[in-house]
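Note that one protein chain is taken out, while the other chains of the complex remain in position.
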Amino acid sequence: MQPIDTIDRDIMKKYCLDFTVVNNEAIHELYSLLTLTPSDSSTSLPDILPGQFVQVRVDNAETFLRRPISVNDVDRDNHTLSLLVRNAGEGSRWIMNRRQGDTVNLMLPLGNGFGNIAESDNRPLLVGGGVGIAPMLYLGKCMSLQHRVRPAFLVGARSASDVLQLQSLQQWGDVFVTTEDGTMGEKGLVTASSVWNEEWTTVYCCGPAPMMKAIAQICKKKSLPCKVSLENMMACGLGACLCCVEKTVRGNVCVCTEGPVFDTADLTW
Amino acid sequence: MQPIDTIDRDIMKKYCLDFTVVNNEAIHELYSLLTLTPSDSSTSLPDILPGQFVQVRVDNAETFLRRPISVNDVDRDNHTLSLLVRNAGEGSRWIMNRRQGDTVNLMLPLGNGFGNIAESDNRPLLVGGGVGIAPMLYLGKCMSLQHRVRPAFLVGARSASDVLQLQSLQQWGDVFVTTEDGTMGEKGLVTASSVWNEEWTTVYCCGPAPMMKAIAQICKKKSLPCKVSLENMMACGLGACLCCVEKTVRGNVCVCTEGPVFDTADLTW
Amino acid sequence: MANLEVNIGNLQLKNPVLTASGTFGYGEEFKDFISLDRLGGFIVKGTTLNPREGNDYPRMAETPAGMLNAVGLQNKGVDYFITHIYPRIKDIDTQIMVNVSGASIADYVAVCEKLKVCDKINAIEVNISCPNVKQGGMAFGTTCAGAAEVTAAVRQAWDRTLIVKLSPNVTSITDIAKAVEAEGADSVSLINTLLGMAIDVERRRPMLSTITGGLSGPAVRPIAVRMVWQVCKAVNIPVIGLGGIMNGRDALEFIMAGATAIQVGTANFIDPAVTVKIIDEINGYLDRNNFKSLSEIRGII
Partner (left out) sequence: MANLEVNIGNLQLKNPVLTASGTFGYGEEFKDFISLDRLGGFIVKGTTLNPREGNDYPRMAETPAGMLNAVGLQNKGVDYFITHIYPRIKDIDTQIMVNVSGASIADYVAVCEKLKVCDKINAIEVNISCPNVKQGGMAFGTTCAGAAEVTAAVRQAWDRTLIVKLSPNVTSITDIAKAVEAEGADSVSLINTLLGMAIDVERRRPMLSTITGGLSGPAVRPIAVRMVWQVCKAVNIPVIGLGGIMNGRDALEFIMAGATAIQVGTANFIDPAVTVKIIDEINGYLDRNNFKSLSEIRGII
């Protein structure tokens, strides 16, 4: 595997490929973890950077457009990628209902990803709320394997039963948890966690908009670099339809190509 | 089971019910035989007359309307009905791809059916071309079981491998076959069969329009009563949309309610 | 259990769910699937002065999330309706309305005159938007003058509730709506079907005997919601919204756009019990969100 830091994202080729469902695990009543491999065994799994996403084609009566889903993990040895899918409507339900052996068409890799990790970024904090933890697993894994940096994860959930992929995260870094009902870790929202008393070099964040905005505020006060992964509705995922735009200091830009990851300093939050 | 001759079709209640696929057998590259039973075990299988049909609800991106399919057989003891489905497009393909245990919604029973069998009708000929054989199996079965009349079946197909449900038909009557390539039975079209040299009391027919029209002509010459089952495109199946009309001596009538079975004397062929 | 009652002019409906003309026959076709008295009302199919055989087969084509039809107002005429059909349905405890069509103003008026004997028919829907007939129909519905002319004449002949069904095949549906409102219509219903066409590419011929037909189904819903929203802002009479309503959510979309009542059309072909489900889903939504009546959300956009 080519170290991701040596990959120039601007020349990464995009693909539209059929994948076969290797495994589909319902890890929660609302979430499924799908593991997929290219259907054509002679096709190798494209390079994917942490924070990039795929566009999944859906075939049911209610859904017309593809569904963007961020890459949760990549297993080069087994030529698989995994997607953590939340039951958010007809489209995601169709994806969650795929059975082992079914074929799913993906466009990938899409988006900028979290970007290269600076040498100086040796105390990164990866914050995930709900399904927002999805891209953090692969980001943390890459930091740990390719940068010898052991990241810290801050996971926010409603309740202990809603904390996803805890063991997987713990492989790559220390995991701090906050739950709204206090059934695991500290009680409250991620913004109230005691981890904020510690020193961090960069904060990486994905979750509901209010949570990301609150964390952007915290980082601003501490003048900490903060990168957030946005989930604007999109059609094409290629920068052609201009539907998923986000206001930035340099005007409206496409989340699918200029994002989904943004330095909060560039946003008009 | 109530003898079908005692059922007044005009007061037969219609139902919209979920059915479960008990079995789905690909009996030919183009045909599947689905066996279905009401999903709610407390619901009994509605009465169905030979020649009546069901409207199958389809859920895929390409299909919007239900698909009308004639009832191929009814098994009261096992509370199942069977549908012989031909691969004719996205809708029928979706139906053919249902797996055992899948749920399919049906509206039934629809249409008039072949009507009551007269005492005098003791030498009936049941003619089926291609998938047109579907309603003939159940019609012949009812004649045999309820009228002590052993019907004759005339089956037309392109080739021996296209002759469907031969054994099932032979349970209830003598089966005569014509194939276009002569690989089974007499060579040629059903209209060229030697069975036309014999005496018949009524001819029941279902198949491609040209075939039914040709047979209607034969019957006309022999002044034989001839009943045909039409397959006009329809939306509702209830006589509400008025889309499936056929011209008759009494004007345009709905095939879904006044038909699908017509005495050819009533048609403007 | 919120209050679903609505009024169209003097017409009281127990709930806002009606069925669209030509998609629900005379109600009887659906009695095995739903209890008809649960409906706010139903609109029997297009009725003309004289019997009509309608257009030749094929009259229908399936399209993405919709269908084209070219029935051409097949019906046995108003006299047959009054003598044979009306007596069978008049005692159903719901509002029964008749969709009136004609090839000339005189036809429209004559049908209305005859319908007066039906004392259970409290409302008619004047169809000036049928895309599938050569004369009349949409011809009247695509100009303000034509729409006004029909409305004025019918208004003279019919003193019960008068609804005019508008065509979406126009540059400005608000102008047409204002024209019929000015002539005394009690309500407008929209949208009728959009003129469409489909071709059988393998056979290289049109799918419909008439080449063009009327497009309906969820495919047209965004257009219908937009037009209902525009018309509700332009007129002061109650608006009845229709166009691709398949469930309670869709119905609420029209009501939030400003519709007082809605009509369910093509959906009846796919689920014969859909109307009753829609009533229950509207109820569930209002209860779940603690709304006491539809007026709290009507026209909220």
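Order of writing sets the labels: A, B and C. Residues in every chain begin at 1.
By our rule, contacts are C-beta pairs under 8 Å (C-beta built on N, C-alpha and C of every residue); 3 or more make two chains touch, one makes a residue touch a chain.
Given the structure is predicted, the values throughout are model-derived calculations rather than measurements.
Enquirer: The complex has one chain that is not drawn here; which of the drawn chains does it touch?
Expert: For the complete complex, the undisplayed chain touches A, C.
Enquirer: Of the residues A:Val21, A:Ile69 or A:Cys236, which one touches the chain left out of the display?
Expert: Answering carefully, the residue with contact to the hidden chain is A:Cys236.
Enquirer: For subunit A, enumerate the residues touching the unshown chain of the complex.
Expert: Spelled out for subunit A, the touching residues are 13-16, 57, 62-66, 107, 232-247, 251-252.
Enquirer: Tell me, which residues in subunit C touch the chain that this view leaves out?
Expert: Considering the whole complex, subunit C reaches the absent chain at 61, 63-66, 68, 142, 169-171, 194-199, 201, 204-206, 211-212, 215, 217-223, 225-226, 229, 244, 249, 252-253, 256-257, 285, 297, 300-301.
What we mean here is this: only the chains that are shown with their structure count from here on.
Enquirer: Spelling it out: a chain qualifies if it touches subunit A and also touches subunit B; which chains qualify?
Expert: none
Enquirer: From the mean C-alpha coordinate of subunit A to that of subunit B, what's the distance rounded to whole Å?
Expert: 54
Enquirer: Per the centroid of Cα atoms for each chain, what is the distance between subunit B and subunit C, given in Å?
Expert: Roughly 36 Å separates the two chain centres.
Enquirer: CA centre of subunit A versus CA centre of subunit C: separation in Å?
Expert: 48
Enquirer: Among the residues of subunit C, pick out those that touch two or more other chains and give their numbers.
Expert: In subunit C, the residues touching two or more other chains are 65.
Enquirer: Tell me, which residues of subunit A touch at least two other chains?
Expert: 61
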